[in-house]
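I'd like to ask some things about the structure below.
As you look at this complex, bear in mind that one protein chain is not there, while each of the others sits in place.
== chain A ==
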Amino acid sequence: MRPILMKGHERPLTFLKYNRDGDLLFSCAKDHAPNVWYADNGERLGTYKGHNGAVWSCDVSRHSTRLLTGSADQTAKLWDVKTGKELFTFRFDAPARSVDFAIGDRLAVITTDSFMGNQPTAQVKRIAEDIEDQTEDSALVISGITGRINRAVWGPGNRTIITAGEDATIRIWDSETGKLLNESDKEVGHQKAISSLSKSLDWSHFLTGSLDKSAKLWDARTLTLIKTYVTERPVNAVDISPTLDHVVIGGGQDAMNVTMTDRRAGKFEAKFFHKILQEEIGGVKGHFGPINALAFNPDGRSFSSGGEDGYVRLHHFDPDYFNIKM
């Protein structure tokens, strides 16, 4: 593979997201403008300017018309994907961390950090079809979690909301009432903060990555642990291949320790594991720092990784990748 290197950000990457057709790639970084790229050749299509802080995550609507971003400037913004125009701003009293559109794009869940004595929350917002009707009101506020919520996503059929964060516990909430339905087992679950969460294509299971150097695969309904993938680095980013039984796990040691270690010893590769056999398939090197974001193209033929080094690396798989036998 000859990866395509995209240097659109000046600060470490935080999040990567493909649209549903897999032709656009959205990248968020600690600089203030998310970028959108053509996912085949890596050409930059545009930037979304308006945030005044690090952008932690984004989500794009099913038909690639609207982009939702959550930022440390205590806002989440809705954007017109095509023109880069800012459509609406949700203001919070704490940095917005994770954003996720529900199926149908009429609802979105946005999490806020604990900040100045505030509790971290996950808030459900209604997304109006006509932007004129859009309001800032929350349909539901989930609170009572200690520690930052690093990821909150919608469960199967929009019935639940799944949160995961610094307290190493995964929780499933009722998306109508806000009642806590289920909690991950402390014994088998992660031991340290959960940094990332990625759903499978059919939404039957999801993968979490944690600083305890492992990634775990969970049933999305019952929250039973299905598989565990053990690596030798803190995990910052995970994703599940949409076509093959592969998962990709990325991470690396803490950014503050990077300069003190040999690059070869830094473990900055994206590691591929077989989803079922839990065996390591291989690693893809390249970043000069930990990997903060990973995403498979929805067609399964390429993936991109974003690192602390500010680069997005877009990898189109070689043909022999698809014939790997375990």
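We adopt the following convention: a residue touches a chain if its C-beta (ideal position, glycine included) is under 8 Å from a C-beta of that chain, and two chains touch if they have at least 3 such contacts; residues count from 1.
The rule is short, and it goes like this: contacts and distances are computed from a predicted model.
Novice: Which of "LSM complex subunit LSM3", "E2 ubiquitin-conjugating enzyme", "Protein BRICK 1" or "Eukaryotic translation initiation factor 3 subunit G" is the UniProt protein name of the chain not shown?
Specialist: The record names the chain that does not appear here as "Eukaryotic translation initiation factor 3 subunit G".
Novice: For chain A, which residues lie in contact with the unshown chain of the complex?
Specialist: Counting only chain A, the missing chain is touched by 1-8, 21-24, 33, 35, 37-38, 41-49, 63-64, 82-84, 262, 264-265, 269, 272, 280-286, 299, 301, 313, 315, 317-318, 321, 324-325.
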